[in-house]
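Heads up, one of the protein chains got dropped from this complex, but the rest are sitting where they should.
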Amino acid sequence: MGLLIRSGEIVTAADRYIADLYVDEGKVLAIGANLEKRGAKDEVIEASGKFVFPGLVDPHVHMALGFMGTVSADDFEAGTASGVSGGTTTIVDFCIPPRGTPLLNGLEEWKARAKRSVADYTCHMAITGWNDHTAEEMRRVVEDHGITSFKVFMAYKGAIMVDDGELYQVMKQAAKLGAVVTVHAENGDAIALLQQELIAKGDTGPEYHPVSRPSSVEGEATNRALMMARLHGATAYIVHMTCREAVEALERAKLSGQHCYGETCPQYLLLDDSVFAKPDFEGAAYVMSPPIRPAHQGHHDALWRGLASGMLDSIGTDHCPFTIEQKRMGKDDFTKIPNGAAGIEDRLQLLYTYGVCEGRFDLQRMIALASTNPARIFGLYPRKGTIAIGSDADLVVYDPAVSGARSAKTHHSKSDRNIFEGFKVRGAPTHVVVNGRVQYANGALKVERGAGRFLTRAVTRARSEATPRPAGAALP
Amino acid sequence: MGLLIRSGEIVTAADRYIADLYVDEGKVLAIGANLEKRGAKDEVIEASGKFVFPGLVDPHVHMALGFMGTVSADDFEAGTASGVSGGTTTIVDFCIPPRGTPLLNGLEEWKARAKRSVADYTCHMAITGWNDHTAEEMRRVVEDHGITSFKVFMAYKGAIMVDDGELYQVMKQAAKLGAVVTVHAENGDAIALLQQELIAKGDTGPEYHPVSRPSSVEGEATNRALMMARLHGATAYIVHMTCREAVEALERAKLSGQHCYGETCPQYLLLDDSVFAKPDFEGAAYVMSPPIRPAHQGHHDALWRGLASGMLDSIGTDHCPFTIEQKRMGKDDFTKIPNGAAGIEDRLQLLYTYGVCEGRFDLQRMIALASTNPARIFGLYPRKGTIAIGSDADLVVYDPAVSGARSAKTHHSKSDRNIFEGFKVRGAPTHVVVNGRVQYANGALKVERGAGRFLTRAVTRARSEATPRPAGAALP
Amino acid sequence: MGLLIRSGEIVTAADRYIADLYVDEGKVLAIGANLEKRGAKDEVIEASGKFVFPGLVDPHVHMALGFMGTVSADDFEAGTASGVSGGTTTIVDFCIPPRGTPLLNGLEEWKARAKRSVADYTCHMAITGWNDHTAEEMRRVVEDHGITSFKVFMAYKGAIMVDDGELYQVMKQAAKLGAVVTVHAENGDAIALLQQELIAKGDTGPEYHPVSRPSSVEGEATNRALMMARLHGATAYIVHMTCREAVEALERAKLSGQHCYGETCPQYLLLDDSVFAKPDFEGAAYVMSPPIRPAHQGHHDALWRGLASGMLDSIGTDHCPFTIEQKRMGKDDFTKIPNGAAGIEDRLQLLYTYGVCEGRFDLQRMIALASTNPARIFGLYPRKGTIAIGSDADLVVYDPAVSGARSAKTHHSKSDRNIFEGFKVRGAPTHVVVNGRVQYANGALKVERGAGRFLTRAVTRARSEATPRPAGAALP
Partner (left out) sequence: MGLLIRSGEIVTAADRYIADLYVDEGKVLAIGANLEKRGAKDEVIEASGKFVFPGLVDPHVHMALGFMGTVSADDFEAGTASGVSGGTTTIVDFCIPPRGTPLLNGLEEWKARAKRSVADYTCHMAITGWNDHTAEEMRRVVEDHGITSFKVFMAYKGAIMVDDGELYQVMKQAAKLGAVVTVHAENGDAIALLQQELIAKGDTGPEYHPVSRPSSVEGEATNRALMMARLHGATAYIVHMTCREAVEALERAKLSGQHCYGETCPQYLLLDDSVFAKPDFEGAAYVMSPPIRPAHQGHHDALWRGLASGMLDSIGTDHCPFTIEQKRMGKDDFTKIPNGAAGIEDRLQLLYTYGVCEGRFDLQRMIALASTNPARIFGLYPRKGTIAIGSDADLVVYDPAVSGARSAKTHHSKSDRNIFEGFKVRGAPTHVVVNGRVQYANGALKVERGAGRFLTRAVTRARSEATPRPAGAALP
């Protein structure tokens, strides 16, 4: 059964044009003027006056994450459903094997949890330590399992943090394999001591969370990670960048010719650290790392400018909700508040409203940041990340004429808080198509647990793809 | 009569994918898997194993330019034909009314010359002075004539150079009109004096041309032009950038959030100033302004890095050939050598070979730089600059498997020199489609004088295009 | 008759130490522990608990300046007396011949006015145009008259502004002569047009003065002046720098190895543009160019940091007072308000209070900025600018224990306003010695019209002074 989307304005990372779109068997088959239905049962969506976006790719989510003594509130079913309702049809989660355990064991467990997904998924493989087997395990992860990106944490000392020697090894092996290394860049040693000092002084509330993680420690670690990548010719991707110092470190690297990437998230663009002062422990809902930054220090501007100038490449969400009940684990000690919040469902409307409508970047750039670039960087492209013949039929019909507000009351995440509560938004998805099937239509979610597929990914070396494929050849 | 291009790998600024393409009545009508001919007479091109690019847009050419006492060697027919054979199907020429003459008079004359074009064309309107009528003339140029970009020269003192007061006025009025200001950025006062001193010393050969225009005067003028634009919120586009100092000035502006653009040309990427030392006055063939820069000062790297990092946006050619006979006007005085060289036909193959195949940027970025970005910046998009439903059927089928070398012996320009003589190239256009008609096929040029159309252009304010058009609405 | 200063803490650009100091015949003759009077009539100043500074050098003053249709309120007698009472014992004024008149004629007139000075003086020679005689006139100014620095104005279009060609010529000839070029760096073309527009709109009050001269036009001109100097290997000294953009341009030049200097003034460090909003035309008292800058844009921090980091070299005053009556010439048009204010008498106390006591720089750095560096840069050193054997006995005994406030009621300038009115200050000069004679003691000024001497100056090329002089050789 095919699907015909008529007269929408198709938007890709480069283009916007009005056309009809025909999809079947989960693929985009034709784009043209005045396309016809091919079968009698073909569904038709009239999209005149609406945008048709490629399904968004979220390069940074944590579903069912066991972390800080609890498990994040959205399992893969709930989290991907929340994503679909917000226009995100592909996620890149994280497989984080405990320090000292084999990567492939971790992967098996992660896959067991992930198979409940309603939309397609993959993961970055976290490296949380280094031993004699790790290099070979990394090779198998890439070559046997199609997971072509890794993650290292330079923070969370005593848990999943790697030291500089381990960081070196990961970068070296990743470079050899052609894999991308995603990096949580904060100086974990400094943070651990700042936390100890604050707690020792009795500064235990959530408002001390940002005090324990100043922007300078993020800037420093970003600079260090980029040096380690440069040393080996590895491709680094700095996740959830929040501050001026980090953006400047990335700018220095990019302008000197280094091949590297930066990601930020809507919360770092739109919120400031006044949220931590909310009464009744509500500030805990905003506790995540790196922390939301102070206004008036240039951080927010640096991020917006980075998105517009091309210095930042990607916008993820770091979706990782915990209920307020879970957050209470840190009632007497902010270091014990589970870090994270929901966001996968809010991203598209926030970027459209505060990015595009405010004139900070255009529609094509929004699609590049939230769909095409994540897909290309992480080897999902052209299957994901665009609207093109042969690509997966993941599509969002977006009506720019409606308006509303984000709220925990209406979102589909299991989180009982929405950190963007009350944020006005312009436009909304009217239809979300996943693998050719309409799974969200006019407010109604029609997803199916387990419909999502694990995506194997290719190694990408974007700059050397000079050879065209013969007709019929597999997508790279 | 339609045209079906089968199984090529379509490349846009964002995408590459294999599909069939159907065009008719000069427009792209359908893109899809397994498209059929619609009419019996439809032409078919088998493009398996080949790329299909949107026709290139050259944002910087001078056909039939009266300059320095002579006229550039390619008229519009020859120049656009040379372009078509090299994959360029749209040109932005310059209308340069003499100082003190009405802009619209100049436009009429320019149009008279331009109507011989074999491919579509438009122009930037040069402002070479300022009087009480100029602001109103600028308004009419934009609003009545669809010419939405201007040009100022900060060099060529005593001829077409504007002073800072004039530059100020142009930027101010352009900002009001939403027009782009393209800028030749060199400090003309300094150059005029450096020239005088060299000639007075008897340093009259072409090897003194670069000495008279050091990179620092380009860097300075770039910084100045960008300040003038910032002062008024105007959009500046710096043409033919050649050096590190200029790129750094643009980087500073962009990273601080200014909306501005930079262009370079293949000759500044691929040649160095050793060319001026060629014997028998052959160095004169390379005389253009700004000059080709010394190796080993970081200029070439700065340009390549700028193209990859997004700091530079566009690659033009400054196509403006003069024969060696014409060049001899400056035999005894390099300041009298007509400035310029051919390049429109060489651009695509050079960028593919030395940009893409050398891994400096990918295919999509090449198309962005040489087609999509010029089209978008100058209001030709989406009619030009991409392969999308409704866009003009300007297409290049490019066979990456062949190889050759650039040479004056085989090029179609009337220039008797090719500044890239002997440069090895990979790939070549096999077919070039202009407005739906195959005008170049397997080495044979089948163009028709006057087939080209004058393109009226819209004012673009890229960052605020948030409103989707209803179906059927005119392209913006 | 000698003078013995006992037990003061002597401060130079490098050192601070307690010693006695003996001077006679206008020179410092001995520094030591337990020095004795040499003659019975020798005067003695007990300076225990006080500082002894070298007399300050003000590199930037305008006495009796004919400007904007009037004459600045302090003639050389009043102005230098005001300086002496504030610890400044040497001034560098400006000789500004009208455009088109011979430099040497101007110099004669300037000397006639200057000979009323109570302290030693010299001037920078302004070049306000260029003709066939100017290069030779510059040579004579330097070689015959011992005036080894020039001044160019990149602002004041239509009056004393030079264009880029003239700037080029001045830099070139100054480089040849080894002279320093001091530069008023603002883009005068832009300012002239901004002024016209404001006046045309009826925005005529003093609060529009800063609007007509935004910081970006200063940053641009600074960058341009430095490029012109670099082109010829000339030494540029940017006067009265006020803003972040200008400091950044200077930083770029210095860090890339260029030999250049920057000056700022207390008003740019301590005042912000709220002063222009004072009622009853009192804002006019603060009208000077470049204007005092807005708070909260980083300008003040950039200047303070530049002074501490070594990027700025010198602090002058641009002393050029006009009475409020004179200011009223611009009652209906801010462009007609005579530009300038008093400052020569305030500098030392302000720098001590807001620079040293606030911990922004140390005592030695203060002396470097306000005395030694101006003396060295302009060829007055070691005669002026330090306390060393053989140097002129220009000395300030400064008591840090007292406190007070700056005020027009108590200052010695003829200006009826003090732009630092009410500013609290720590410390005050108790004695000021000029050429070995105590001319200010405990509040009483004992100066003598005409006691000041015209100082001929040597060409300095600081970096190549590697050769020691034989004993008895003249100071360089």
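A, B and C label the chains in the order they appear, each numbered from 1.
In this text, a contact is a pair of C-beta atoms (placed from the backbone, for glycine too) under 8 Å apart; a residue touches a chain by one contact, two chains touch by 3 or more.
Nothing here was measured: the structure is a model prediction, and the numbers come from that model.
Considering the entire complex, the omitted chain makes contact with A, C.
When the full complex is taken into account, the listed residue touching the unshown chain is C:Gly257, out of C:Gly100, C:Gly202, C:Gly257 or C:Gly422.
When the missing chain is restored to the complex, the residue among C:Ala30, C:Leu104, C:Ala175 or C:Ala408 that touches it is C:Ala30. Touching the missing chain, out of A:Ser7, A:Ser149 or A:Gln169, is residue A:Gln169.
Residues of chain A in touch with the missing chain: 157, 163-165, 167-169, 187, 189-190, 192-193, 214, 216-217, 219-220, 223-224, 227-228, 230-231. Listed here are the chain C residues that touch the chain not shown: 6-7, 9-10, 12-19, 22, 29-33, 35, 48-51, 251, 254-257, 301, 305, 308-311, 352, 356-357, 359-364, 368, 372, 382, 386, 388-391, 400, 462-473.
Throughout what follows, only the chains that are shown with their structure count from here on.
Averaging the CA coordinates per chain and comparing them to the mean over all protein CA atoms picks out B as nearest. Inter-chain spacing, taken between the CA centroids of chain A and chain C, is 57 Å.
For this pair, chain B with chain C, the centres built from the Cα atoms lie 50 Å apart.
Averaging C-alpha coordinates per chain places the centre of chain A 38 Å away from that of chain B. Under the contact definition stated at the top, not a single residue of chain B touches 2 or more other chains.
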